[in-house]
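Working notes for the structure below.
All protein chains but one are shown at their positions in the complex.
So that you can tell them apart, the chains are marked A, B and C in the order they are listed, and the count of residues begins at 1 in each.
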Amino acid sequence: MRIRYFAWLKQRVGCAEELLDPVPPHLTSVAALKAFLAERHPGFAEALASRGVIRCAVNHDYVPEDAPLRAGDEVAFFPPVTGG
Amino acid sequence: MRIRYFAWLKQRVGCAEELLDPVPPHLTSVAALKAFLAERHPGFAEALASRGVIRCAVNHDYVPEDAPLRAGDEVAFFPPVTGG
Amino acid sequence: MIRVQAEPFDPGMELARFGQGRTDIGAVATFLGLVRDVHGGERIAAMTLEHYPGMTERQLAAIEAEARARWPLDDCLVIHRYGRMLPGEPIVLVATASAHRHAALEACAFLIDWLKTKAPFWKLEETETGESRWVEARESDEEAAARW
Partner (left out) sequence: MIRVQAEPFDPGMELARFGQGRTDIGAVATFLGLVRDVHGGERIAAMTLEHYPGMTERQLAAIEAEARARWPLDDCLVIHRYGRMLPGEPIVLVATASAHRHAALEACAFLIDWLKTKAPFWKLEETETGESRWVEARESDEEAAARW
């Protein structure tokens, strides 16, 4: 599973992407992955707690908290978008 | 007083403009002028009766029926506009 | 700025010029109206726009002033043609510039809606069979103008 971070979240976490291989078997939902990454990266935990909603996309689509995850997924976390 | 007609109203009346000089003294409002022109031009009377609202402008501004008129005014009658 | 002219204009060039050299404009909205080759199911060969010189400029200037009073616009342009034109040719261009996108977008929609019901233009269509007919005003245009 490939994890990607964008914008200021990338700076807070300290990396642009990381690979989970093998994927810990309990990471079957976005919520579980978030909790896992929050333990691994204090910056991620802080961002989740303090900067409002962190958006999540799986395989380039927005997904809710309870979305299921599979080993080959690309999961991205990022702040609210500011393009246009 | 200069009277102008536009679009299909011009064709119905049969002229683009006419001068009222001197202006009959009772033509002190748009309503009075309309009645006067309806007697003079059957096509104008018909248009007033059958084609919905004829718009009126005095000196290039839209005016209501009871707007007062003066001898030097330019008064225009025309169908609803269709530009843009 | 208001321009009423018989000559064709180049929408791309007008947009390129609009707000050129300025760096404080965040948003530009434009509306371009073109002659269509079909109307009411019939092929249109050409369109002639009659207008009321003098009143046209006065009404367009009033509509522009109203837009500038309602929205914080950095710039505003209305070009409207009169005379005979062919399908595909531009009839009208409205452009608005603002620091904020909703101001630009709304002012642009407002300008074309008001212009459609207040600017003294009348369209005469020529069908491919050689007939000429005046385009009827549409109630939906009055409703669109009334929402502002």
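As a convention for this text, a residue touches a chain if its C-beta (ideal position, glycine included) is under 8 Å from a C-beta of that chain, and two chains touch if they have at least 3 such contacts.
Only a predicted model underlies this, so the values are computations on that prediction, with no experimental measurement involved.
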item: Omitted chain - touching chains that are shown; value: A, C
item: Touching residues (missing chain, whole complex) on chain A; value: 4, 6-8, 57, 60-62, 76, 78-84
item: Those residues of chain C which, in the complete complex, touch the missing chain; value: 10-17, 19, 21-38, 87-88, 99, 101-102, 104-105, 108-109, 112, 144
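Throughout what follows, only the chains that are shown with their structure count from here on.
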item: Taking each chain's C-alpha mean as its centre, the one farthest from chain C; value: A
item: Interchain centroid distance [CA atoms averaged], chain A/chain B, Å; value: 71
item: Inter-chain centre distance, chain B versus chain C - centres from mean C-alpha coordinates, in Å; value: 26
